[in-house]
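Could you have a look at this structure, given as structure tokens, before my questions?
Up next, chain A:
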Amino acid sequence: MHHHLILRVVAKLLLPFILLYALYVQWHGDYGPGGGFQAGVIFAVGFILYALVYGVDALVRVVPRGVLVGAMAVGLLLYAGTGVVSLFLGLDYLDYSRLAHDPVHGQEWGILLVELGVGIAVAAAMTAIFVAFATREPDIDDEDW
Partner candidate 1 sequence: MTDYFMPSLIYFAAAAIVPFIAAPRLRATFMLAVPFAGFASFATMAYGTYAFMPFFDFNLKIFRLDGLSFIFGLIFSIAAFISIAFAWHIRDRLEQVSSLVYAGAAIGAVFAGDLITLFVFWEGTAIASALLIWARRTPGAIATTMRYFTFQIASGLLLFIGIVLFYRDTGSVAFQHMELDSLGTWLIFLAFGFKCAFPLMHNWLQDAYPAATPTGTVTLSAFTTKLAIYALARGFAGTEFLIYIGAAMSLFPVFFAAIENNLRRVLAYSLNNQLGFMVVGIGIGTPLALDGTVAHAFVHVIYKALLFMSVGAVIYRTGTAKVSDLGGLWKYMPWTMAFCIVGSLSISAFPLFSGFVAKSLILSATASSGHIWVWMALVVASVGVLEHAGIKIPYSMFFGHDRGWKVKEAPLPMLLIMGFAATLCVLIGVFPQTLYALLPYPVEYEPYTADHVITQLQMLFFAALAFALLIRFNIYPAEYRSINLDFDWVYRRFLPNVLRVVTHYVTVIWRVYARFADRRIERALMVIYRAHGPQGALARTWPTGSMVLWIAILLGITLGLAYL
Partner candidate 2 sequence: MPETLPEQVPNQLADLLIFIGGHYNYWMVIVLMMIGLYITISRGNLVKKIVGLNIFQTSVFMLYISMGKVAGGTAPIITGNPDEVYSNPLPHVLILTAIVVGISTTALALALVVRIREAFGTIEEDEILTIERDLEFPAQEASK
Partner candidate 3 sequence: MTMMLLSTNSALFLALFLPLSAIVLLGALREFPRARDVAHVGTAVVTFSLVLLLLVRFLKADIPNVFLFEVMPGLPINFSIEPLGMVFALLASGLWIFISLYAVGYMRANGEEHQTRFAMFFTLAVAAALGIAFSANLFTLFIYYELLTLSTYPLVAHKGTPEARRGARIYLSILLSTSIGFFLVAIIWTWTVAGTLDFAAGGILQGHLDPGYAPLLLALFAFGIGKAALMPFHRWLPSAMVAPAPVSALLHAVAVVKGGVFTLLKVSVYIFGTGFLSATHAAVWLCWVAAISIIVAAVIAISKDDLKARLAYSTISQLAYVTLGVALANQMGMIGSTMQIVMHAMAKITLFMCAGAIYVAAHKTKVSEMSGLGRQMPITFIAFFVASLSIVGLPPMGGAWSKWFLLLSAADANQIAMIAVLGIGSLLSIAYLMPIPVKALFGAVPAGQAPSDAHEPPLSMLLPICATALGCVLLFFFANEIYGFLLHVPLLPPEGGLQ
């Protein structure tokens, strides 16, 4: 894997754009297609690409397993926490109406927050899953293929 120099360079160039696109999808979800989930997936794809080119070990160095699990948890808790916040605001669970000064804005805020949670969780989860697969030593040698 280490000798595909072109690949590595291209990948290095491509990576920021992928991540940027992911962020776009994340924040633009309110207005067009896309949202937290898609963004998370794209984000994860970025990492995966990185791993494919530089090796999984490199990826693990960048984002250790613990961090991934942590990020997953943060994402999920961000979502669930938003709901808990509305509980504390005296509303039903996941009722965003009081997150801002008026209910409509509150909804927007809420949607943004939870979408962010989804994004983080999905990105981390997908990466974690990929890492899990990729770090597993093959049971069979290449000749057996």
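Keep in mind how these were chosen: all candidates are chains of the complex that A comes from, given by their letters.
Note that contacts are C-beta pairs under 8 Å (C-beta built on N, C-alpha and C of every residue); 3 or more make two chains touch, one makes a residue touch a chain; residues count from 1.
It should be emphasised that the depicted structure is a prediction, and the values quoted were computed from it without experimental measurement.
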Worksheet item: In the complex, chain A is touched by which of the candidates 1, 2 or 3?
Response: 2
Item to complete: Could you pull out which chain A residues touch candidate 2 in their complex?
Response: 31-33, 37, 122, 129, 132-133, 136, 139
